[in-house]
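Omission of a single protein chain aside, the complex is shown with its protein chains in their original locations.
We call the chains A, B and C, going by the order they appear; numbering starts again at 1 in every chain.
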Amino acid sequence: MIALTSTPIDVASALNYLQSSQAGAVDLFLGVVRDNTQNRPVDRLEYEAYDKMALSEIQKIVDSAHHRWTLLGCVVIHRTGTLLIGEMAVLIGVATAHRADAFDACRYIIDTIKQTVPIWKKEIFTDGEVWVNAHP
Amino acid sequence: MIALTSTPIDVASALNYLQSSQAGAVDLFLGVVRDNTQNRPVDRLEYEAYDKMALSEIQKIVDSAHHRWTLLGCVVIHRTGTLLIGEMAVLIGVATAHRADAFDACRYIIDTIKQTVPIWKKEIFTDGEVWVNAHP
Amino acid sequence: MNSSANVLLFGIARDLTGQSSVLVPLAPDTRVSDLLTTIHKQYPALLGIQSLLVAVNGEYAEADQPLTPQDEIALIPPVSGG
Partner (left out) sequence: MNSSANVLLFGIARDLTGQSSVLVPLAPDTRVSDLLTTIHKQYPALLGIQSLLVAVNGEYAEADQPLTPQDEIALIPPVSGG
């Protein structure tokens, strides 16, 4: 399951989707909005996506993970819009027979999402704002 | 939070416990009962613990993880008793500022639990049963 | 024949131009690198972005990829999802 959503991510339904009688391991990674970036206090984040391409780039990453590991299930959900401190920005969930594959695949997916998927994050501080990674 | 429990593990309350305004990453590992071991069909598992020592050995592992990484929160919950296919045997949850620490600490904790914590698992097949790791 | 392409802008590119898309003249045989040159002339502020890739029909495009007026074209500033 791959989705972009402007409403809060539901962990329970993601876990439900990952249920498999062959699964011995589930690794779930949650990216969360934290209250600071390099000690500068963050007020909120705004996520923007090129939806169609973001979904197809995530699909490529998931396909590549399926190619590298034997995955029994895989969920990627990314929030868009305004997110407050403590809110979940992204959920990656992977179910496998054995735990090493779950950890490796989950980590690969989040690392690669951060490199290739057209989603942009603006950090809004109390005294300004910045598009992350945009400036030299 | 460290716990042994004979009732189903509640993911939502574990996540709730891991909430921290400084957390940017949460890694959650779930060990689940799968329907086979080396292609032999499993009917159910029975977990037994030397409770007092299991809790103190888990505490040592969590302390050591806190020593190696900066953890904002850590949850370890292990089931005991009879578990059916698809049930969660163990939950490890780690909250950190950055994701690499969450993955590394979570993996370290589950790997070490499997090596040192006095908990024993009996696999019950349709045609027999075996204490895992007990025989040469 | 003079045609043009509607180029989608996101994130900092949208903020710097104040527009979510811009019309760019598209001469015959225009390639991705030509489009970038044209856009940078039209909107010099975009030169302040660390890197700017181009997506054509939802796929990252190479600099020498030819463009047609039917293509969906987007500028991709450095991504920062997750």
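By our rule, a residue touches a chain if its C-beta (ideal position, glycine included) is under 8 Å from a C-beta of that chain, and two chains touch if they have at least 3 such contacts.
Note that this is a predicted model, so its numbers are computed, not measured.
Novice: Since one chain is left out of the picture, which of the remaining chains does it touch in the full complex?
Specialist: Touched by the chain not displayed, across the whole complex: B.
Novice: For the chain left out of this view, which of B:Ala25, B:Leu71, B:Val90 or B:Ala105 touches it?
Specialist: In the complete complex, the chain left out is touched by residue B:Val90.
Novice: May I ask which residue of B:Thr7, B:Asn39 or B:Gln115 touches the chain that does not appear here?
Specialist: In the full complex, the listed residue that touches the missing chain is B:Gln115.
Novice: Contact with the hidden chain only, please: which chain B residues?
Specialist: 31, 47-50, 52-54, 56, 78, 89-90, 110, 113-122, 131-136
What we mean here is this: only the chains that are shown with their structure count from here on.
Novice: Can you tell me which chain lies farthest from chain C, using the average of the Cα atoms as each chain's centre?
Specialist: Ranked by distance of C-alpha centres from chain C, the top chain is B.
Novice: Whole-Å distance, chain B centre to chain C centre, using C-alpha means?
Specialist: About 49 Å, centre to centre.
Novice: Which positions in chain B touch two or more other chains at once?
Specialist: Touching at least two other chains: none.
Novice: When you check chain C against every other chain, which residues touch at least two of them?
Specialist: In chain C, no residue touches at least two other chains, as defined above.
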